[in-house]
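Below you will find the structure I want to go over with you.
Yeah, one chain of the complex is gone here, protein chain that is, but the others are all in their spots.
Naming follows writing order (A, B and C), and every chain is counted from residue 1.
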Amino acid sequence: MSIYALEKALFDLNVDRPSKQRFRDDPVDFCSRYQLSDDERARVVAFDVRGLVDLGVNPMLTMGYWLELEGSRSLGGYIKRMRAAPEPVGGK
Amino acid sequence: MSIYALEKALFDLNVDRPSKQRFRDDPVDFCSRYQLSDDERARVVAFDVRGLVDLGVNPMLTMGYWLELEGSRSLGGYIKRMRAAPEPVGGK
Amino acid sequence: MASVVGGFLAPHDPLMFSTPDAAPAGQRDAVSAAYAELGARLGRLDPTAVVVIGADHYVLFGPGCLPQYLLGIGDVDGPLERLPGLERGPMPTNPRLAEHIMGHGREHGFDWAVAKSITVDHSIGIPYALMVKPNGAIPVIPVYLAAGVEPLVPLSRAAALGRSIREAVESFPGDERVVVIGSGGISHWVGLADMGRVNEDFDREVIAHVEAGDIDALCAYGDADIVERGGNGALELRNFVCAMSAVPAVRGELVEYQAVPAWITGLGFLELVADGAAVAR
Partner (left out) sequence: MASVVGGFLAPHDPLMFSTPDAAPAGQRDAVSAAYAELGARLGRLDPTAVVVIGADHYVLFGPGCLPQYLLGIGDVDGPLERLPGLERGPMPTNPRLAEHIMGHGREHGFDWAVAKSITVDHSIGIPYALMVKPNGAIPVIPVYLAAGVEPLVPLSRAAALGRSIREAVESFPGDERVVVIGSGGISHWVGLADMGRVNEDFDREVIAHVEAGDIDALCAYGDADIVERGGNGALELRNFVCAMSAVPAVRGELVEYQAVPAWITGLGFLELVADGAAVAR
């Protein structure tokens, strides 16, 4: 819906401990607290950092939330994901 | 030690949920996370809002933390406390 | 041409919501009627956007980053405080106009801090709910001045910022009709021992300056004098001079004044009439 909602969600995942825990517990539920489209939510849940950066999210935020929350927590994994194509998720 | 440390502690008690809980659980322990003098800490723990305002703390912060955390949570109680003399706590 | 077509000064007293019955019924009714009248006048100005100038009460901006003045350029919702009878939710916005005000300001020496997402507090949420929302989905552009937390923005700088908002609007392509609301109580002592005191003399003096459109007289107040006579809450005069300066050739029209000790505030309701325009009535 708005790049700003996406950026706020990712900022919270970078700096706010309770937000991180909520995401770990249930990423879809975490996303429901922000005005995200289905497509945006799917990309956040799937760690589609490439797709998120293409949408205009600040790459420091995508990198930060990857390193905090993605399973591997690895920078190499992040770069690999950035170099792959974005997820072809649809939705409004 | 510094009016700024005091203001930061009280700001956190106004807006940060985990800080509020920590204060409820153990106010002295909460205060240990800030560079406060013994006197400052004693005033925070005792809700000596008058003494804190006299030290220079923004009165919106003292009022906010009173309403959030003091037993009565009442504005009338706050005003009464403000009109009484500050606690004569000593310490460095 | 886009223009600022008018403005208002109105209070944002949360006690109206949290302890409505503390005030005498007559005052309560007068205050309700005043908000309704201001809302109706706002509607008759047929605005396409409303700039609401509020004051942080040390809940939005922390000691780690205190801006002199801030503009909401993106998503807006609120209010932050849960007050009985005050709905919380997203507000309509106009990001293009907001970004234009930011850009124009920065080109002319006003380095706006910005919020890409902001949950406004009651200082914007109350005038929005009582004056803007009843007129439909009019976009709101939130502005915050450092009016309650030191270091405060100087009164003269708040006035210059208001002029910058006006010039920005006037340079915006399109036919926007912008209304500006300066949100603030007049005398009130917030969190101080004198809480509950209202100084009607001071309030009437301020109102007279607003009626005369005398921004200079308002900017001439020293902060220590304001606090002495009007309490720390009266430092929100900044919001008044900023809004007045945004309205071309402003003069004020008093709609209502109530000194309400039970709500700890002198409540003034004024329309800021632009130019030689007829008062919207």
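Details
Definition applied: a residue touches a chain if its C-beta (ideal position, glycine included) is under 8 Å from a C-beta of that chain, and two chains touch if they have at least 3 such contacts.
Because the structure is predicted, anything quoted here is derived from the model rather than measured.
The chain we do not see here touches A, B, C in the full complex.
Between the chain not shown and the residues C:31, C:55 or C:102, the one that touches is C:102.
Looking at C:2, C:23 or C:60, the residue that reaches the missing chain in the full complex is C:60. Shown as candidates are C:17, C:35, C:69 or C:221; the residue that touches the absent chain is C:69. Residue positions on subunit A in contact with the hidden chain: 4, 7-8, 11, 14-15, 49-50, 53, 58-64, 75, 78-79, 82-83, in rising order. For subunit B, the residues touching the absent chain in the complete assembly are 2, 4-5, 7-8, 35. Those residues of subunit C that touch the chain absent from the view are 60-61, 63-70, 74, 102, 106, 109-119, 151, 153-154, 157.
In this section, only the chains that are shown with their structure count from here on.
A separation of 37 Å divides the Cα centre of subunit A from that of subunit C.
Here the CA centre of subunit A is 38 Å from the CA centre of subunit B. Averaging Cα coordinates per chain places subunit B and subunit C 30 Å apart. Multi-chain contact residues of subunit A (touching two or more other chains) are absent.
For subunit C, the set of residues that touch two or more other chains is empty.
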